[in-house]
Every structure is written in structure tokens, then in C-alpha cells.
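A single protein chain has been omitted from the complex, and every remaining protein chain is retained in its original position.
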């Protein structure tokens, strides 16, 4: 048996290639949209990808199932569970609870595990003929290392009223549906730490059923009501693009032939594109953005969170222009394509010559925590905390307004205009993004509190823990 | 004044960026089709490309004038000389003999210099206001370092009967049309050594009028008849794609948005593509091809001659699959695009796993010169010399059949089938290409004479100098 | 807890980075010698590498413990078990059975598990304070996925007489020493499929104790005598460099400041280096090598087995010159450095111009299985099977001489000189290496049986299963 864990750190997303060496046949579970990685594994290991499956309709990335099927001719096996609203709307064979299928000698048993989503399924893998014992469980967004999937996405992101509680109760049942499996089964989930599909995912790629039964809160909480309350509490804000992904993944995402290859622009071409409506994503780091940037551009730094912030902030129906060095463009384009943001039409390697076109560059004013502390006292500034509601809940600067950085475009009205607004997050990454959003939407009286809440605490200034986020 | 010689070694083709630093305006002369190089120069030097021109309708590469105009909005200035048949068939402003135009402070004077083609023009550049003296002459395919352009392409490649002599006489006149210019003017031609647009181009990028007047045979031959005879003698075989280029460049080549990005294939996908009609170009070197290759593939080694051999052998209307390592694919695709071969649909990095698909690999049998010498004597083999007619004329193995490697597909009927055919060129590069063509067309009794004619001579075997090529 | 499985496919070798996020402290287990990978993980994840440990004195690669300690100042923790002969001979702190140490909040318990080597230890990891349950076991070369470590290396590679049986009995005890641990503990071994440190390692990176107890032959064989017999049977031939590694790793390998950066050579420089005694490694694939190569060069194709074949064939005390394209040189150098082969002094990107220096290139003659079958019958050829003894034992061509490809330099006397020797392996990879070794040692009457034993079987020719290998 061949097994490969393919991890995409931008979305903390795991897909799997499992192959039977005796027959040369392989399956891919939960493929991402830039499928080259699977083709290369298959080629170098000598497999033919004959099957593709998914654990569920994903909300955080665009599935590569259709690209991969087009490239390989593989059979597509997808969940038929969850009722009429959750049926995939493109060519496939249905899998339902209790089904089995084989990939060469390997047997996959299907278990329906709703909770995260109604149609969610898991796969128990048995490495026949070596042994009749189950070796691995592919749990998708149902069971993670140290956590279970969140049941509230449908309501939060797709607007299905009341779905939260229904999902939470289903999750309780699904957790115990696995009780028949032995402790030693390996658990390989669909996400790692950092994914917005759960709240406390561990930074370890895999676990075992036995370990989770002893350590995972979901197994240790035996009272269903308590379980439901705990599960629904403190889930992170789902990025705005999640709703779109759900729909596209169910209907069948557009099939890409190959990754787009944007042209290098000169400053005047960039200006023309902006004039025609392109969004500018400045992927330089917060220091460079603060030191000078194109007015109107969003700062989404080239980091593992690039896809997620792009998902929060970009309009996938409009053209996108990147500011990023040549050697990073291909990877950033791939990160955008993974969430269905396909319209990258050009890039500028740096901003050195932007001012030649008559554009006046903008900076992000920096304030030290000491400055801010003094000015709060004098009423000269308002503080805007762009962290998540749960971070805010754990402690914040008194009277700070809390709006999640990704939600700012919908909450501009709440930003005070009559005095300077000092933006901060935990350490400065998100406040740079947030400052760029405010500046781009014409909020000029903005400054960034260097070092963020961490620096504020290090300086020993007072904090409070009550209060409610605005957005 | 800013000046940049942009040289593409595959086609030995020169284009030029000339800019006026005082105004930031620049012109590109004879742009190639992958225009990124010009955009990057303009960006890094701070120029705006406001003008594009061509010296003539090119036969050896697809012009990038339309791509560049689309990307920059530059004004397109093209020859209006040569009569109705030689008018560009897309948007432009016409230039005729005696015209002048300026790029910032720089003045370009237009001289009509027919001979290579009827519409051919040159540009005299004066770097105003520094001096009223002419500084450079852009001569396109009219005047080269040590040679002048060939006047026979229209007849050879485009089938215009009688054009050879007409062109040769025009060339004589054009050569002397420059007599009014001073010796010290720099001459920057459209091609360097290795181009098929002339026969004796020097491996030096530029020259001066004064030096050419003293050294170039075209200036030293003062009798017109002698000039015409000399000019028409011994020109290299023009690749078969030249005729197509002429037509496309006049009509206006298809504008590419960006270079194609072929997908990496696995062996079975490659097989599917071949079954659907794709041509396979094996870009590995002659050693690797000889050691094992896919039956039916052409060996066009990754070298500076790649474009030219692709032009000889490929059908631009059919899909192309490359066998080349990942890091070379982009460049090879660019080399194909430069001649209008846009349909590269995939690539295979190596042939390691090809035999897994059931394909039986083929080798190229090698024969030493000693073997061949013996077997010629015994009548066991025929010798096929795939060098050019002029090389053959200078000396060859007795009774060797001479067919230029690029013309083999049209001369398969002349290849003997009743005995082994030993292929050779000068050193082995072209005979590998030729062997691949023969094998791909079902001529099985082929072997390669290792080391080629050079090795034959080194061994001291007899040669002859008379005889006529077949193809 | 942070966990990273760092896998080096050339030696199928796993090392691990485990970090405590609460304290920022991390440990590296079994580091390889090119340590950049650990520094980058630590940097990007925000850890400080404070500890380094090893499971045992490695035989198959040179440890990077000293490089990593020099670069980070980390504390070095090494086994103090195994008696006086097996004590590390450089600065470290000793670990013995029953010891515990902590990395931030994480606890590592040391278990002495001799068998593969006398000093071998394992680590049980507990992720405190999350849980008191053990989460992972780092088993080094003691327990693999589906197998246990081989106990015969000391005798085979280091010449310690009688060590095989002693080790096998110790292994039996060590296997059961883990009985106290629960089924659900994850097992992360020191090697994956393809390593010469065991015979049947699975192509899955990890397993669980429970699964191994049910499936691994070592747990299912409860009779000690039977266990010992099974364990010692059919182990692969250990490469010749294993003995050296043992000694160097115990004494403390030379610390590299950075990877060597060999110069690109031209053909005449290469010739000079060869004249001064350099070994030439031709890393092109078998097709290219067969099609033409430098006489005297070894063909060690650029593949995941590169390090192992270099370990079999190269003299680490002599200079090495590579034939490999520019973009592959850095990785190949790293692969050599991993086994202590540090003297790569230059490389040639291809062999195109080698013959310009007067060198006459050599080819590898190819024979089809049909040819060989006929010529065996007529007595014209001898067959040399360069596969492993166990493959030979499973079936071979009648009367074929069996010498493992890596052992050929020590068995040249056994090669017949009075007739053609046809070399084969399973599919052609190893027979290309073997042919290169024979040619380099002056055995000229060599040809390669294309397609190998697999093709012989496909053709339906007879095979036999008895007989003994020669070397």
C-alpha cells in the first residue's frame, strides 16, 4: 500500500493519495484545484489515478475533482447522503452509508458522519490482503486532531437558519458512530491547525482513534447538551467566500486547463487596469506596505494566510492585479485559484517606479503603544481592534471597537470619522490588512499601533475582558 | 540616448530598443513575439514604448508587433514600399523612402532598400540634439556583418517565380544607395551568425559602414553581374515554414495574451494524445535519443537551433507534445511560439516510465566509420548524407545520397529500402534528427554513423567533391 | 505541540522536529547532515532548536547532529547504552533506559531497544499538559511499518563476528519490551520503504502499536527461534559504505559549514581532473548513458537511489566530478554529502563537447531478450544477473552468474572474458550501473539486455530458481 499526505499550508488543507502497488491503481481523496501535485505523484510512483472522492462539499476551497477527472479519466465517487439539497450537481457515482468500494486490493468502507455538513462521509481503509484489520480512517472535516468540525458554517456562511443546532446534535451522534472501530486506527483529517473549519485543530498531521477517545474534548464530553453548547461556542468567523465555495462545489466548479499566467506590467499598464476596475493586491509584507503603497490597494501579505485573506476581501468577479516579485507570482496565483479567484490579469514586481506615473504613494502612519495610551486618555484617538471576537473576548483595550479585519468592508459606517482611529490586532499582521482596507475605502484618519495588543500587554497597560464586537 | 541590442540566439535574430532619456519615449525595432523582454527593459529603464517598427516582413519568425502594440498602445510604423503585394494587412502607419519620424529627440530617417524583400527599409538614427551626425543604421536583413541578405527567399520559400534575379539586382542598387553615409556609422543588422536569412553572417553583433565597405564582399564586388551571381550562389536551404511566416506576418499574426503553459503529462496521457494525433518532439540530446526513445517521436534537441528544426519538421496545425525536463519547458515553448507553433499541449519530463504503458522503446543503431567503410565496399549499406547541398558540394563520401535533414519528409521515396541506410551529417547532431524522421516514417533499416563526416575524414577515408543533392 | 516528519527520499530516511508551542522550544531527532531544512522549519514556525537526539549510531547516512549543534547551540542527547564499544566519541549528554527529559512541556521517555544495534533507544512522547497518555513513539531502526530493523549489519558491514544472532535475540526481547504501551500510540520510524536498514518496510510513513501487534510479522511470530530465523533470512546486501558511516558517526562526523558548490567545468578541465585521479559520476539516465558516455565514468542516474549507489561505488577519499545539468547539481551534491562524500570538485552539464577534446565516447551495446535467448543456446554469451541474491533466488535465467551490481568492483575476476557478457537486472536501471562499472574496469565484451528479467519473463522464456550468487 502506498500512502501520501498532501498538505496545502495556505488553507491548512489535506488531501490524500492512496495506491495499491499490486495493481497500480490509486485514489485521490479531497483533491485541490491545482492538480499537478497528484499527477506528479502518480507519475513518479507509477500509479494510475482511477478514483477520486470527497468527504463532503467543501466551504473553504474549490474542489479539484473535476480538473482531476478531466485529466485522468478517473471515476468520481461522491456522497449521496444529506438529502436533496446536498446532492452534487455534476457527473459522479453516489456513495451512501455502508457502501464499500475497492482500489486495487484496498477496501474503503463508507460511513455517513453528518454534523459539519449533512452529506459528510468518512472512509475506513483496510489494506487487504495484508490484514483484515482497519488501518486508517479518512475523516474530512468531521474529526480533527483534538477537535471536531464546526456545525455552524451552513448558518454562518450559507445562511441556512437553524442549521447550527441541528448540525451540533448530528455531530454528537456521528462521533459515537465510530465506537465500533478499534483504538489503533490512524485518523487522517481534512485540515490541520489554522483552518477556519474548526476551532482548536492540532499542529500534528494525524492521530489515532484511541488517543482522541482519551484526549479530544468531543469524546470526553458525554452529555449531549453540554457537547452541543461547547461545540457552538467560540467558533472563528468564517470568511465571506465560504458561502460561494459551497455553491460552486456542489454545482461543479469551472474546470481549469492550466494555471493562469499573468503578465508583468509596467506602472502605466497597472494604472490603466485599475482605471478599468481591477483590484490591486499588494502582497509585500507589512513593513513595505507601511513604508509606501499604491492608494486603494489592499495589503494581503504573501504568507500562509494569503488565500484566506483574499477570500475575505476580494471580489472574484473582478480582475485582480498583484504586487509581488516575479518568483512569487506563480505560487500566489495558485493560492488564489484554489479558492476560485481566477482573474489575475497582471502583476507589478515592485513599486519603485509607480510614482513616475504621477501616482502619489501613501504610507501607513505608525503609533507606539505609549503614544496611543496617552492619546486615549486625552480622547484624541479611538481604538479599533480587528482581531476575532474570541480574542477580543479574552481581553482588550477598554472601549476599543472590535470589528474582525475581514468584515471591515461591511462595517465602514461604524468607524468614527471625527478623530484618529488607531488600528491594532495581536502583533501587526492583521492590522496592516485592516489599515489597507480602511485607507482603500477612504478612511484617512487611520494609524497603526506598532506591535499590537502584544506590545500593549508587554508595556503593562490595563486591559478589560467584557464587551461585544461590532462586526 | 538609450540603446539595447536584444538578441535571440535560437533564430540569431536581433531586435532593438532605442529610447530618448530626455522624454522617456522609446521605439522597438523588429520585436519578437514573446514581448516580455521589451516590457521589462522599458519598465526597468523607465521608458514608455511609444513606437514599434519593422525593417521588413519577416520570413524566419513571427513578428511581435501586434502583441507589443496591444500591450503598450504604441504607434505601429511599417513599410509602405514594395507595391500592392507587400502591404501589411493590419492597422499601422506607412513609412516610405525619405520619411523621417522622431522618438523623443531622436530622429529616424527611412531608406527603402529592396533586395532581400521588395518592401525592405532601413533606419538612419541621429542622436539629436547631441549631434547632427548619424550614429547608427538599422539594416534589418539588408546588410549584415560581412554579408547582405539573400534575395532568393521569395522564390524558394514563397514560390514567387523569377524573384531571385530581380531581388539580386535590387540588392546591388540598395548596397550603393548608402554611399552618402559616412564611414563611421554603426551598422546593427537583423541577424547574426547562424540565421538562414543569409549565408555568411559574422559572429559579431555589429559593424561600421566603413569596415563593410572595405571587407564585405558585396561592397568589394563592383561588377553588377558578378555581384548577382555571387549573391545567388550557395545560399542555404530555407526551412519549410518560411513561406507561412511571410503570409502570417503580412496579414498580422494572431495576438497571444501570454505564453502557453503546457501541463506535465504522465505516460498514459501522452499515449492518449499521440493516439489523437499529437506530434511528439523529443528535445533530449542525441545520446539520450539514441539510447532509447518513443517510436514515432522526432528528435529535435534542446539547442539554439531548436526553433529552426521545429520549423522544418512540425505541422503547426497539429498538437505538439514535448519530451523535456520541467525547467526547460517554458523556454522551449517560447522558442516554438516565436515561429507561430502555438499548440504545445503537454510535456513529459523524461521517458523513464514510458515502457510501463506497454510502449516498446526504440534505439538508434550506431555504426563506426570503420564499419561503414567496410560495408560500403561490400555493398551492404547505402550512405545518406543529410547535410546541406553546399557542404555536400565541398566534399562527401562517394555515392552518398544527399538529402537535407529538414527535407526528408518530402523525399522518403528516394530512401533505399533493400539494404541498411547509414545516416550521417558533419558531427552527429543533424543525423540524429534525420534518423528520427526516418524511423518515424517507418524506415526501419536505419543506422547512424557516429562522429559523422568529421570522423570519416579524421580516419583518412577517401572523399569526393562532385555530385548533386537529391532533396 | 508541533510535529514535523522530515523525509529524505534518497535514503528513505525520516527525521523529526517536535516543538512545544507554549515555550518555543524544539527538538530534532536523527537529523541529516544538510541541516538547512531544520533551521528553516524552526525559523518559519518560531521555534528555537534546543535539543538534538539520535535513536542510534546510523550506518546509512552521516548524522547532522554536530552541524546542527554548531549552528544552534542545542544540547546533544545521545545513547549511553550498548557498552564501551558503542559510546559516541564527541560532546554529548548520555541517555539510558528509563531516563526522561522534557522539551518545553513535552516529555520524552527513553527505552533501550537493542537488536538493530546494541545502543539503540526509542522515545515515548507525552504531550503534557494536554494529556498523560503517550501520543507517539519514535522507533528509529528498531520498529518499522510492517517490519523490524535488521540485526546483521554489524556483522555484514562492520565485520563484528557473531553479532547477527546476538542482535536477533535482542530484537525479540526489545519487541516485547513495548508491551506496556497502549495500542493507540503512533509509531514514527527512522526509515520508509526502500531503506537497506530492513527488508520489508511499508510505503506508509507511520503506523500504530496496535496495528503492528496484529499485522507485523515480528509480533505475530511468538516463537523466539522462529523469530530469529525469519529475521536473519533474506536481508538485502548492505552497501559497502555502511561500515564507514558507523565509525564516522560514532567518532563524530566532520562538521560542514555549508554545502560545497562545485564549479562548472569545460571538457578540457574535466579531462585534467580525471587525469589527476577524479572519479566521474554520470548522473544522466540509462538511455543517455547507453547512447554515449565518457569512458571510465560510472553511470549513477539522478534518482532517489543516487546516494545509495554512490555509497556502493565511490571512493570518498578521491575527488568526484559530476555529469549533470546545472539545476540538478545542488541536490546531487547534497545527496552525496548526506553520506559523507564531500569532495565534489566540479561538474559538466552535458557531454555535447566532450569529443572536442579528442575523447572518443563509448556506448552500451543493447541486446534484445530474443537475441540473448538465441545466443545462450549457441553458447555465444554468458549472462550476468546483477540483482540481489534474494531476487536471484526467487527466479533467474539458467546458468546466469549472480553478482550484486554494487559488489562488482570486488568480483571482476569472476567475469568471463572469453565471450560476450550480457548484463541484466529486473528492468534496466541497475544493469546500466553495472555495465558502467564493468566498462570502467576494462571489461569490454559487455552488452545490456534491454528490458531486463521482466522482459525475459514477458517473452515467456524459461527460468529457474535454484543456484547461488557469486558476489
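Per-chain residue numbering starts at 1, and chain names A, B and C are given in the order in which the chains are listed.
Rule of thumb we're sticking to: a residue touches a chain if its C-beta (ideal position, glycine included) is under 8 Å from a C-beta of that chain, and two chains touch if they have at least 3 such contacts.
As the structure is a computational prediction, the values presented were derived from the model and not from experiment.
The chain omitted from view is touched by exactly one of B:185, B:359, B:421 or B:449, namely B:185.
Check C:176, C:220, C:264 or C:417 against the missing chain and you find that the one touching it is C:264.
Note on the undisplayed chain: of the listed residues A:191, A:250 or A:284, the one touching it is A:284.
Residue positions on chain C in contact with the hidden chain: 36, 39-40, 42-43, 46, 48, 71-72, 257-259, 261-269, 353, 356, in rising order.
Residues 1-3, 5, 21, 130-131, 133, 135, 146, 182-186, 202-211, 213-215 of chain B touch the missing chain (whole complex, contact as defined above).
Touching residues on chain A toward the chain that is not drawn are 284-293, 325, 327, 350-352, 355, 361, 363-364, 366, 427, 450-451.
As a convention for this text, only the chains that are shown with their structure count from here on.
Chain centres here are means of the Cα atoms, and by that rule the chain farthest away from chain C is B.
Distance from the chain A centre to the chain B centre is 50 Å, each centre being the mean of its Cα atoms.
Centroids of chain A and chain C (each the mean of its C-alpha atoms) stand 39 Å apart. The distance from the centre of chain B to the centre of chain C, with each centre set as the mean of the Cα atoms, comes to 49 Å.
Shown for chain A are the residues that touch two or more other chains, of which there are none.
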